[in-house]
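The complex appears here minus one protein chain, its other protein chains still in place.
So, chain A:
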Amino acid sequence: MTDKRPLITNTKCECGHQNPVGTVLCEACGKPVDGEEQLSADNLEMRYDGVARRSQRVNPGVIDLVWNFFSSVKIAIYLIVLTLLGSMLGTVFPQESTFLNIDASTYYQETYGTAGEIYYKLGLSHTYESWWFVTLLVLIGASLVICSLDRVLPLYKALTRQKIRKHRQFLTRQKVVLVTELQDEPEAWVARLVKPLQKKGYRVRTEGGALLAEKHRFSRWGPYVIHIGLIIFLLAVLARGLPGLNMDQHLAFQQGEAVRIPDTTYYLKNEKFTVEFYTEEEMPKEFRGTKILPKLYETKAILYECTADCTDPSKEPKLAEVARHNIQVNSPLSYNGLKAYQFDYDLTPVLRSVQPELTNSESGKVYGKFKLDMKNPQRTFQAGPYTLELKEKYMDFGLNDEGQPVSKSPYPNAPAFLFLIRGPDLPAGGQQYFYFPKQVDKEKFQMEAINDKLGGSGRFLELEVGSMSDVDFSESTAYLNIRVDRAMPFVWIGAGIVMLGLVLGFYWQHRRIWLAIDQGELVLGGHTNKNWFGFRREIVSILAKADLTVDEKSLDNGGGLA
């Protein structure tokens, strides 16, 4: 099955080393493996030290083909470019996730016209959650892992198994080369170089008249460290989709009520919300009288954790306080990864309960007082000799098309209560009485007229609230943004590792000097990955310590690098 491919048999170097397929430079002596390449005089290709990448195999199977696809840097670049273009599409119009309450199916068309409609229909209003975008990210992730493994392991092996004595061609085809006469005794001269090299930070190994000096090899791992960081980053982003790792919701907290935070065992209570504005004196002149500037938004919040009866709706949950914080802008309540940010507020008072008195409108006699809750009220009340039975309750009183009383919303905007009162001097079946706690509703809905009709002209009972202290209402509603993002630390760790890799790769260079003295001739080759100018200077200064004066420029063997 191999006869369709060119038979590559000539991978054995003249030094006797058997190289794997795909090797460019002999793993042992550094001589080019390819016959044609041996005849050339150009600079050597030093990528990955000329070793074969893992994916370069003679007979790739299916697994190898998949592996090879992802190990290609070309593919990786295409993927990155595609991802960049895809991300750009997501920035044309705001993404759906940036809005709190919109109907996306109509919003885009209404706001941006036909273009918006097409944008929405193409699914670009949620680009970053779309299957194709996630697929691109996954492919990049795969490419990152496989590219790295495909290169880092062979490179690691090549760099840890370096031979000191290299082939002459390997040395003379580097980008830094020196070939010169040298009459000194080889071993002694080489020994003289060791100290100055070490002083410059090189690790030096010698073998007879040959020498290998190397420094900052770790900078070669920079790109792979970056890749590890990116992989952690990608995995962390991926993990945000797992249940419980990420939450972002906006909830309303009416003052004085512990509200359950969905999908958690936490309850949060808004004890008091305050908004303060700058006074005229505090503002600069040009703002006075024209602007209202808020100074403080603060929600006094208590966080509770449910300890028992949490899910059973027939029981009251048992709560234990776990945290307390005055939430201000940029100062969220933070507990165990859960954060509550100040987001919005509403100062519309919401009626919670009233304590009306049953009075005799003729004699002025007060029979008694009872507490009437807006939500889940008691059904019967006793006031003196009178029993009041709550028959109907309307939170937002109104009349429907047929003229029947209904509630227009579940919110206590215009609460109304229908009582059946029984007691002395009343008809045997009792007397009906409509009660509107809010003064404005009493007038609007003509409470008196209704009750006159219900109770007849002889009615003498009224429900009235004595003072404001008998009215309980929530002064405010605080809107908080509740967030949990447990994947975030890993995003930061990933980003930190990327930074570390960048620093490793950018601020240090891997420098190597090979040197051999044979028959009165010194052959020196040098390789680094950047700052060739500095590298040549360093070599010149080191050679000078061994009484060898070299012109810096003469070291440059071309290759177009400074």
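Points worth noting:
Here is the rule we go by: a contact is a pair of C-beta atoms (placed from the backbone, for glycine too) under 8 Å apart; a residue touches a chain by one contact, two chains touch by 3 or more; residues count from 1.
Just so we're on the same page, contacts and distances are computed from a predicted model.
Of the candidates "ATP-binding cassette domain-containing protein", "Alkyl hydroperoxide reductase", "Inner-membrane translocator" or "Transcriptional regulator", the chain left out of this view carries the UniProt protein name "Alkyl hydroperoxide reductase". Here the missing chain is touched by one residue of A:89, A:134 or A:550, and it is A:134. Summary of contacts with the chain left out: across A:260, A:300 or A:545, the touching residue is A:260.
In the complete complex, the residue from A:290, A:314 or A:549 that touches the missing chain is A:314.
Residue A:146 is the one among A:124, A:146 or A:236 that touches the chain not shown. Contact between chain A and the unshown chain involves residues 20, 54, 63-64, 66-67, 129-131, 133-135, 137-139, 141-142, 145-146, 149, 153-154, 235, 238, 241, 260, 262, 311-314, 375-377, 379, 390-393, 395-396, 400, 406-410.
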